[in-house]
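Removed from the display is one protein chain of the complex; every other protein chain stays in position.
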Amino acid sequence: MGTFIQSLINGLSIGSSYALVAVGFTLIFGVLRVVYLTHAAVLAVGAYVGFFVLHYTGSVFITLLAGMIASGFVGMIVEIVAIRTTRGQNHLIPMVTSISAAVLIEETLRMTVEGGQPISYPRAFTSDIIRLHIGTAAPYFTVGQILVFVMTIVLVLALTYIVQRTWLGRSIRAVADSETTASLLGIRVNQTSSLTVGLASVLAGAGGVLLALTITAIDPRFADPLQFKSIAIVLFVGMGSIPGAVVGGYLLGFVESFAVGYLESSYRDLFAYLMMIGILMIRPQGLMGRQAAKRV
Amino acid sequence: MMPASSAASMTTTGAQANPPVLAAHDISVRFGGVTALSKVSLQIGAGHRIVSIIGPNGAGKTTLFNVLTGVVRPSEGSMLLHGDDITGTRQDRIFGKGISRTFQGIRLFEQLTVEQNVTLASFSVPGRQARVEGKTVSGFWKSKDGRDRARRAMDQVELPVAIRGHKPPQLTLWNSRMVEIARAISSEPTVLLLDEPAAGLNPVEKTKLRELLIRLSHEIDFHLVVVEHDMNFVMSIAEHIWVLNFGCLLASGSPAEIQADPRVHEAYLGSPKDAKP
Partner (left out) sequence: MFSSSVQSFLTVQCIMMIAALGHYLPLSMRQLDVGIAGYFALGAYTSAILTRNFGVAFPLALAAGALVAGAGALLIDSLATRVRLSGFAYAIFSLAFAESLRIVLNNNDYVSGSLGFVGIASDTTLGVAAGLLAVIIVLFWLLDHSRLGQLRTAIADDEFITPQFGVPVVATKLIIFTMGGALGGLAGGLYAHYIVFLQPDDFGFAMLIALQLPIVFGGLDRFYGALLGTALLACLAEVTRDLGQFRLVFTAGATLLMLIWRPTGLLTHDTIDAISAGVKRWISLPTGVSRSRQKPETP
């Protein structure tokens, strides 16, 4: 029983990270229609900036804000430099430029901070532990894990509001639907693309800080597996669906945390990968959302 | 295998005693919510040398070609070649069965020379003789007479030897078309589907094309199906015409009958033939 609840709690926390990153991906893939692999690096930027800000200010919320701004900024630069310039080509080229950008960012982080050694966030209120007592079991979680979950819901709701109710959101949906039509209607596609990546990167930055607050240490590449799995989630549920990305993210989070809870932890990633393989074989086009997957 | 024609009895025109070379029965094609073709039927008889399919843009002509060549599987309907049901045959087998095509515009392999473009096709399938004998060749191995058939095909369209080693980007439109046709006839097909072969040609070239097609239809003993927009071209070359509109078969008949048909005029010009402007 205790393991069950513990897994449930961990699943919420892990799932939140997946959801945040997956939502960013579904936005980017839907609008830019390229394979964008710089997201993990952008997330890491947010986490690293947050590290210094937290040291300096001690405030978790300022740290969060700083991470989000830093990531958003870097993300938009990446879009302008690496994606906008290569979008028209066959899908391999922007993928490779996004990988190159990611490598550049991660290597820069590696070389400038602690020689690439893992760093840990200073202790903050997020490390405080809350212990439940249910029968004989005593599962526990950290305040940070609650924060991750809460912030994820807040950010996703905010994003949904932006997408559904604002001018930017309308532009995003228009470009995602049909780029030519959107531009004919006067929407500036380039600007929309940058802002989309910026928005997704802001979410990634938040995810980076939140993750760093809840795990023991981070290094420049710590988000790479996360990115990979989030892409698979988006592929599975279909690109262009925010609710789908969120549901998929939490689903994978639960599957993983239960697998770890009841199996050995080193196999956690393996489980996700095998699931991915299985899912792609059964449902190559995805569950919800448009079939933009075919185009890529 | 269904018998393609119920008119098996002897008639004065001997052609009806045999099954049509190529027959399409009630072909319908639906993509999602769009109906591209709706219950289209046509038969190309042994006596028809050159026939034509016409219709406004978007009428479904290329879709029909795609069905006949196995690119698209019809939602309903069937296709028969010499009386054998070939509905749903895979694309790469259709070529080997004797149905070839060209494409709208020019679609040649730009990184292969002219000769390589043709041999790519000719090596993949057996020639007519072998086909009739029931021999098939896997697309990998080179058919023994592949190179000869390629050469013959290029000769038949009078492709200058000098350019056979060139690559498509350097060719004129006329020669590009000729390569496309050579590639398609390198399998010694029974049916050749030509998708807008005269597009972009000047009047002199169109006359040349017309003469070439007529000559080929006699030399090779095959059946040409031409999709075209140039009405003069069509009328001067086709023995039978089918008119498609919005995915349906609007009319079918000889050139004279089609020209007189008010429905055809309405489809093309938007008004009945004798209406006052």
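The chains carry the letters A and B, assigned in the order they are written, with residues numbered from 1 in each.
FYI, contacts are C-beta pairs under 8 Å (C-beta built on N, C-alpha and C of every residue); 3 or more make two chains touch, one makes a residue touch a chain.
Just so we're clear, the structure is a prediction, and the values are computed from it rather than from any experiment.
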| item | value |
| --- | --- |
| For the chain not depicted, the shown chains it touches | A, B |
| Sole residue of A:I62, A:I99, A:V143 or A:L168 that reaches the chain not shown, by the stated touch rule | A:I99 |
| Residue, one of A:E79, A:E179, A:D224 or A:E256, that touches the chain absent here | A:D224 |
| Absent-chain contact - pick from B:S187, B:S217 or B:N245 | B:S187 |
| Residue, one of A:L27, A:A232 or A:A259, that touches the chain absent here | A:A232 |
| Candidate in contact with the missing chain, chosen from B:D26, B:D84 or B:E110 | B:E110 |
| Footprint left on chain B by the chain that the document does not show | 69-71, 90-92, 94-96, 101, 103, 107, 109-113, 116, 119-121, 123-125, 138-142, 162-163, 165-167, 169-172, 174-175, 183, 187 |
| Those residues of chain A which, in the complete complex, touch the missing chain | 35, 81-82, 85-86, 89-93, 95-97, 99-101, 103-104, 107-108, 110-111, 221, 224, 228, 231-232, 235, 264, 266-267, 269-270, 273-274, 276-277, 280-281, 284, 293-296 |
